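I have a structure here, written as structure tokens, and I will follow up with some questions on it.
Of the protein chains in this complex, one is absent; all others appear in place.
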Amino acid sequence: MRKPFAITLDPGSSLANHTGTWRTSRPVYLDRLPPCNAGCPAGENIQGWLAHAEAGDYEAAWRVLTLDNPLPAVMGRVCYHPCETACNRAQLDEAVGINSVERFLGDEAIRRGWRFDAITERSGKRVLVVGAGPSGLSAAFHLARAGHEVEIHEAGPLAGGMMRFGIPKYRLPRDVLDAEVARILALGVTLRLNTKIDRLLDAMKAGHFDAVFLAVGAHIGKRTTIPAGASARILDAVSFLRSMEGEDRPMLGRRVVVYGGGNTALDVARTAKRLGATESIIVYRRTREKMPAHDSELEEALQEGVLVKWLSTIRHAGDSSITVQKMVLDEKGFPQPTEEYETLEADSLVLALGQDVDLSLLEGVPGLEIIDGVVKVAPNMMTGYPGIFAGGDMVPSERTVTVGVGHGKKAARNIDAWLRGTTRVDTPKHEAATFDKLNPWYYSDAPKTMRPTLDLLRRQSTFEEVVGGLDETNALFEARRCLSCGNCFECDNCYGVCPDNAVIKLGPGKRFAFNYDYCKGCGLCVAECPCGAIKMVPEEI
Amino acid sequence: MFQIRIHGRGGQGVVTAAEMLSIAAFREGRFAQAFPSFGSERTGAPVVAFCRLDTREIRLREPIMQPDALIVQDPTLLHQVDVFAGLAPDGYILINTRRTFDDLGLGEFVRGFGAGHLATVPATELALRHVGRPVPNAALLGGFAAMSDLISIDAVAAAIEEKFRGKVAEGNIAAARESYRHVRRAIQEAQGAAKHAQAD
Amino acid sequence: MLKQTEGSRAVAEAVGLCRPEVICAYPISPQTHIVEGLGAMVKSGALAACEFINVESEFAAMSVAIGASAAGARAYTATASQGLLFMAEALFNASGLGLPIVMTVANRAIGAPINIWNDHTDAMSQRDCGWIQLFAENNQEALDLHIQAFRLAEELSLPVMVCMDGFILTHAYERVDVPSQEQVDAYLPPFTPRQVLDPAEPVSIGAMVGPDAFMEVRYLAHAKQMQALDLIPRWADEFRAAFGREAGGLVHSYRTEDAETVVVALGSVLGTIKDTIDDMRARGVKIGVVGIACFRPWPHAAVRNALARAKRVVVLEKSLAVGLGGIVAANVRTALDGRSTAVHAVIAGLGGRPITKDSLERAFTDAIAGKLEQNTFLDLDHAVVDRVLARERDVRRSGPIAENVLKEVGLGVTRAG
Partner (left out) sequence: MAYQPVKFYQTGTFTVGNRLLPPEVRAVQANMRRTNSLNSGHRACQGCGEALGARYAIDAAMNATSNQLIAANATGCLEVFSTPYPETSWQIPWIHSLFGNAAAVATGIAAALKVKGRRDVRVIAQGGDGGTTDIGFGCLSGMFERNDDVLYICYDNEAYMNTGVQRSSATPFAARTATTEATGPDPGATFGQGKYVPAIAMAHNIPYVATATIAELHDLEYKVERAMQIRGARYLHVFVSCPLGWGHPSEDSIRVARLAKETGLFPVFEAIDGEVVSVSKIRRRVPVEEYLRPQRRFAHLFQPTPHLEVIGRIQAHADRNIRKYGLVDAGSE
């Protein structure tokens, strides 16, 4: 049509007007480190595998998960999940049930028989792993994946270390453990059981190993001198729990007292209940708040009828009774003795006061530094002796399966670098995705799903697993509660809320880009990004 | 050119009367122009309407100030408005009443008007009888046709039919025709009486 | 087909024959009968494919017409007086956007004091709003001008105002020749808009134009109206050929061939003037009249020609530019630029004051005798205004002028409603 001059205009002609010149600061996309990832001792990319789970692709999720941790089914049961403690969602309603989803994925993998990808290229190097506990298995897995030939020497009759000889069945069914160990071995890892190494250097030479990873754990129960009658029955927790794996179960009697405040103490007390003890009493010198054991475990124990004597120390162990001295906390929070005593009927006393490491195999290895009974290692997990690395309970650290798995991975990566004659440099971590960076409005309310728990009667009488797993629907639900803190999950908000259409949508999986020709720098995209994956940076003027 | 001025009150169909008159003239091949005394008078207020008849196009737009004929739809106006203003000597006067000019006190004023130029007719009564409403305009047009011979009663009937429909049209036509006969008779009598008077 | 009918009815039928697609109606005297007639036609189905919209104001009436026209529909409305002023903003908009809307203005005075009777103040107040303004001398011409108006508007893509005197024409029963639908269809092609709102070819109409282009836009509006000066006579000729009658054009001269005195006027008063001129001619007075059929665009050359041989010009107009005098006269003077011809404005018929032959003849005679001032107010009651002015001089709180005048004239309170 012949359009009247000036008063009638062709559509979209304003594209000629580049309003980007108005801008004084510009939005940029970034990735921030989510608190769950930051908090995981095993260094799992939690948000990464949750993202696949959200999409219902559980195998992909499992594969991402197992890049860092080969034992998801185990971890999904025994991990004390610092990731959930750190989870930003806790400030909205409740933390995402990461641990339960991990367990779901682990169980799903076992159920469906998912296997790790076969190793393609081989390095020709041999690595000795001492100890088939969490650290050893984790290291073996990662080393094997890196193409090295791995041999595990385990002193015990079975693989698993503390996972088998420390953690009771009702927390970790053995078939689960066996399945995940088998899957690691399937990578071609050699496992020698009942193979105790006395002199490490000799063993290395004999086996032509290029490097060693030590993960013998801490299996010697700490003793303390308690005045005791001749016939007093006193055991230590480690050997007691280990003996649970044997043929004939230990005799404790009807009244059992456990001395200590760690998770092991709880494991013993709960196990005693299941063995038929009518009274299972924990004696601990501090208060519940000070107790190192995990509160969830204490809760379960109390539910099962375990009793706790707070602020108490054992002064004397007799044949059928023990004497307890009451304590009070001083202003600094340290327990101080009082003159108040109490006598408890007890058929046996189990000491759960921590464990020591058996360092005998290190004799004759030069350059090692032992402090408070543990081996000192460099940040790359290498001991003072080149090529000998160590991790798990035998190095200074919190003694959990998760930490052990983490050590295994870290050590493996550094051993790999060392074998290749390089040194590993960790990529700098992204800035933290803290809660204040989020716009939680966009997340709808969805409280955490509770895992089913076994009814009390059976918990007190049998060793069936106490905590059940999630089924597929609530696992999906739980996964989808993830806020994807700090990382774009393609919610299209920035694309939608830009008043200047200055956000370009790149398509599924490709995220977005800014069109700085038109972006006026209003900052709406930053304010309305749910997960804090955009920030404003000043323009150079 | 022949100019008619119609006096009446709002609601008596004064303007319609002028319009029908112009239609009747048009139907007989004349040029005609009808228009009201433009205003917004409401029911009951004095109203004037005009009608010009000619054999050629009418261009004049001024109000009619020297009418050749007057139609008075409401005799009570005689004492309010100067209805006779500008009336041509020996013009026509038709008044809606059953009384005579003398009864109305106009005997003196109309002395000298030709007998055929004066007539009264009870148009409102006729309207009430035939139409059922006191709208004397159509009846008066019938009377005017009889008095002036400018338009035929049939043209008036046709004009009424153009303005009204069905029963209303029929009633008005009936009223017009009766009024026509009434006036024709009255004028013949008056003229007869006039002749008689000369004969003496 | 010949008919004896009311002017408003005749216009309604003419508009109906032009196949309008959208008609906006808002009542105001004396225009009302026109839209009433059209409304009836649409309701009865006699006028098909037409939307008849009862709007809530004249402002809305013109706005609805703007929307309809921009969407490619042939749009029509009618108004008068205060109504025209109430749509003033939309009038400028319609012409500014170049929308070919046709509107009847039943000319009427503008208050205060409120007055429903005829004069040209309303149309004249909008003479510069960018619309083409045509003035009808009688009902036949009013009818014919509407048919021409649609063609003119749509060819130029400009709105056209057809002005006819309120009551004097709108309410007058006269003989008119109403053309057949075939005749009108042959003369007026279907509306093909210059620009249209259409999803198939989107445009933005009504952009904000700044100093960088506004001058040009206004110039083009002016240039378009200048084009109309050529088109209007051409279509008047075509109209004569098709319908066998004179109608429209720019100016009409009557007995001006040897006239020393030429009267200039617009609208229905031309009829009375012609009768007056015939009488004076009969007495040998060399006088004629020029009727302005198109006031906007101002037919400068045509008027200059028509008045070429005049010794004196008397502009008889029904409008007053307060503080200046005759509006038409002022335009006529520009047409006589550089000539010595005397131009007298005679302001007449304001607010429906009758314009009689006697008064006209008196005014013309005075003009010939050189006794007319530049501005003369026909039949003005000097006694009354002098007394009112005197009182205002003496008394501070002299009260409202209108009421004072009525008192003086002895009419008591106003009868207007």
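Structure notes:
Lettered A, B and C in written order, each chain numbered from 1.
The definition used in the following text is that contacts are C-beta pairs under 8 Å (C-beta built on N, C-alpha and C of every residue); 3 or more make two chains touch, one makes a residue touch a chain.
Since the structure is predicted, the reported quantities are computational estimates derived from the model, not experimental observations.
Every shown chain touched by the omitted chain in the complete complex is listed here: A, C. Considering the whole complex, the residue from C:P199, C:G338 or C:G370 that touches the absent chain is C:P199.
Remark: the residues of chain C touching the chain excluded from display are 21-22, 24, 49-51, 53-57, 59-60, 63-73, 75, 89-90, 93, 97, 197-199, 201-210, 212-213.
Seen across the whole complex, the unshown chain contacts chain A at 6-7, 9-19, 22, 54-55, 441-446, 477, 480-484, 489-493, 495-497, 499-502, 505, 507-509, 515, 517-518, 520-524, 526-528, 530.
The criterion applied here is as follows: only the chains that are shown with their structure count from here on.
Chains that touch both chain A and chain C: there are none.
Central chain assignment: C. Criterion: smallest distance from chain C-alpha mean to the mean of all protein C-alpha atoms. Per-chain CA centroids place chain A at a distance of 93 Å from chain C. Averaging Cα coordinates per chain places chain B and chain C 35 Å apart. For the pair chain A and chain B, the distance between C-alpha centroids works out to 116 Å.
By the touch criterion given at the top, residues 2, 4, 6, 29-30, 116-118, 138, 166-168, 171-175, 268-272, 274-275, 352, 354-357, 415-417 of chain C touch chain B in their complex. Chain B meets chain C in the complex at residues 18-19, 22-23, 25-27, 31-36, 38-42, 45, 58-63, 65. Of all the residues in chain C, the ones that touch chain A in their complex are 96-98, 157, 193-196, 201-207, 209, 213-214, 216-217, 220.
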